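Below is a slice of the complex: some chains, not all, each in place.
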Amino acid sequence: METKYSVIGKPTGNVDGMAKTTGEGKYTFDMYLPNMLYGKHVRSPYPHAKIISIDASEALKLPGVKAVITGKDVPGGKWGLWRRFRELCDQIALADDKVRFIGEPVAAVAATTKDIAAKAVELVKVEYEILPGVFDPLEAIKDDAPLIHEDFENNINATRHIEWGNVDEGFKQADYVREDKFTLFPQAVVSMEVHNSLASYDKGTGKLTIWSSTQSPYYLQLGLADALKMREGDIRVIKPHVGGGYGGKNSTMPDATTAALLSMKTGRPVKVVFNREEEFTTTEHRMGLHLAIKIGLKKDGTILARECKIITDGGAYTGLGATALYLAGIFQTFPYKIPNWRYDAFRTYTNKVWATSVRGFGAVPTVYAAEVQLDRAAKEMGIDPLAIRRKNLMEPGYEAPGQYKVESCGIVPCVDKMAERIKEKWPKLEKDEGIGYAGFAYMSGGIFNWIDTPYAYSGARVQVNIDGSVDLFTQAADIGQGHNTVAVMICAEELGIGIEDIRLHPGDTATAPVDLGAWGSRETLMNGNAIKMAAGQVKQKLVDLARAKLGENIAYDLVCREKRIYLELRPERGYSYYEMVEAAIKLNDGEPLIGTGHYTPHNKGMISPAYGMGIMAMKAKVDRETGLVEAKDVLIVHDCGQVINPLGARGQVEGSVHMGLGYALTEEMPNDNGLVLNPSINDYKIIRQRDMPQIELLDVPTYDPSGPFGAKEAAEATISPTAPALANAVFDACGAEFDSNCLKPERVLKAIREAEKNQKNKAKAKK
Amino acid sequence: MADWYKCPVCRKLSLEHQDLARHYLGQTDKKHKDWLKSKNLSYSHLITMQVTEFGNKGYDALAKVLEKEAAVVQVDVK
């Protein structure tokens, strides 16, 4: 494709790829400071219990133990990500009155070695009074259920109602109505890098520096400020490379608070690293929920109304769970026009680790239900599953009243391209193979500001030095998704230089303006806009100077491209970028050229400035003897605006499909009275590389006016269709229906038997 | 001028009793729960009906009670 861009749109290896693959790139996990202590948590063995006493005297006698802290040592109070609603700020550094899940930290030790810390943890004696626990949302809301948080009657943590149109009327007018119930299982976050933090507190100045594996240095700064009763500005958060987050590293977790508290107590750097078991049993995951969904359609397949109700298993704290509750009700409507929509959602506290944002957050469970139900309806109505989707697609300019506006929207061409490609690609299916479809869409960052930031949503600063090299500062978080590369590409494109001219300084709260972090696919659009604005400020100075030197007609346009600044229509008339930079700095009395940029959405509705969307088709094969499902082949047509880095987008699509397939097939977190039963990589089954299907990714280019160079969300959206496309493929292959995700062989076999029985019954009935 | 129904616990006004019921079950505080108890209604039961069964059984049940209990307020909405 011919492009007017020099940098963006070209497949580009990650700027930190070499550093990461050679081991030179530093993760918090790799970091060491002289004099450093190791912190470790004393954790509750009970899901719900009062703390009667904690005796650390034996632990403190152990040589090498430098401190033991309990809830009494925490200067601050509660924190959370819903700062506009302080009552939802329910996290605490160390349990001070009671524990609410197995593994909740009640104390922590700092010692000179990891082994001593581990030994000391065993020497801390905690006396508990065991309280009855509650583990299912429907149990949790019972009037006689034990209360997990005092002020939350019936353990209702948050509720959400979304409605537009006239749902009852819609159902009345429908030719076809069906209702389905689902239970969606939670999904763990399995980042390669565990949660870990290294804190260094300076007793002299009262200032804290913390390196942490986080998705949002700013959120961590805010959380620590509450937990430690410090001023945000006195806390410097530095995010080195991060080995994955997937939504599970938005909350301020005890690795960070405890490292900080122990450093404040000891005056020495303290590092806290979770082990894999702590990761599975005490950190956040994707919500499990019970769901009831109803759809009403016209004969021709036009959707007239949909209603969905969910009650979610929230776990012991809020995290971004309340946001997930909201987004679940939004993204279930995408990418279709649902003229009448009603959504009621309840999030409950339970005595488990809590649920939060996880890749495709909100969307994944509810899209599953909606897309699976749609296929059942299509089959019963005798409509082709792709045709029923094609019938209901959003178009550019579509609005959901009071909720969202869709500007760029390439879903119609996506589905048309899919229909065409499918014919060539899979002209014939083998026995027991099926094809499943699912539409998808996701946001380009959230507009809702529950964190209550007074800052712009994203900021960037560009400094251009005398040799033309650029220092680019942003708190935007690359957590493995490749934003560092996207950031540098956008900056280079705007300044008309190469990515090798830029040194990026990401993820440091002290050196860069605020960005809200990496969640909801926000960085490309939001941080990209901030970077483009910052670079644009400097570009303007260079253009003005070149214009002044050229003495040209003021209506003639100058462009910065390929390290030159020249008249667009007379490319030979211009100057080298380097020459202009040097001259501009000298004109600037020797100050380097600084540009600052920011982005905050305006007039874009409540959800997001822009939406990536598309359609997925999955070919799967079912082994009717064993119930084993094989995801064979995936075809995706994705409208993600102007792609900044096609190589990165492709990688993220693969990751999304991988995680979506885990959700579809293998990932499950069985829980026995609050105890996670499979807290290891061996027992928690993520999809192996060799089990990954082939993925073909087609592009439908659009230009989103909100995005930098027209860019918007890419690839996160592609997780939510994966499981329903798989389930629909199985349904297509053998008629088996599922009321949950995680199609393990035993569930598949059962569903096949059920389907066969139903068919027989139907056949009988026909007779 | 229209007839509005007032939440018996807080200042929320709704034009329909079912809307008011929806508001009511969306509240997580003790005061709202206590009033339900005083009316011998189970919050738990209402929510469970609402979210696990099709239709709006939880809201409907509460709406019926509110038809009797919610004060009527005349408000100019222009």
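Here are a few things to note about the model shown:
Letters A and B mark the chains in the order given here, with residues in each chain numbered from 1 onward.
What we mean here is this: a contact is a pair of C-beta atoms (placed from the backbone, for glycine too) under 8 Å apart; a residue touches a chain by one contact, two chains touch by 3 or more.
Not measured: the values here are computed from a predicted model.
Recorded composition of the complete complex stands at A x2, B x2, labels matching the chains displayed.
Please note the rule applied: only the chains that are shown with their structure count from here on.
Taken together, the chain A residues at the contact with chain B in this complex read 138, 141-143, 145, 151-154, 156-161, 179, 181, 290, 292, 294, 309-311, 344, 346. Put simply, chain B touches chain A in their complex at residues 22, 25-30, 32-33, 37, 42-45, 47-48, 50-54.
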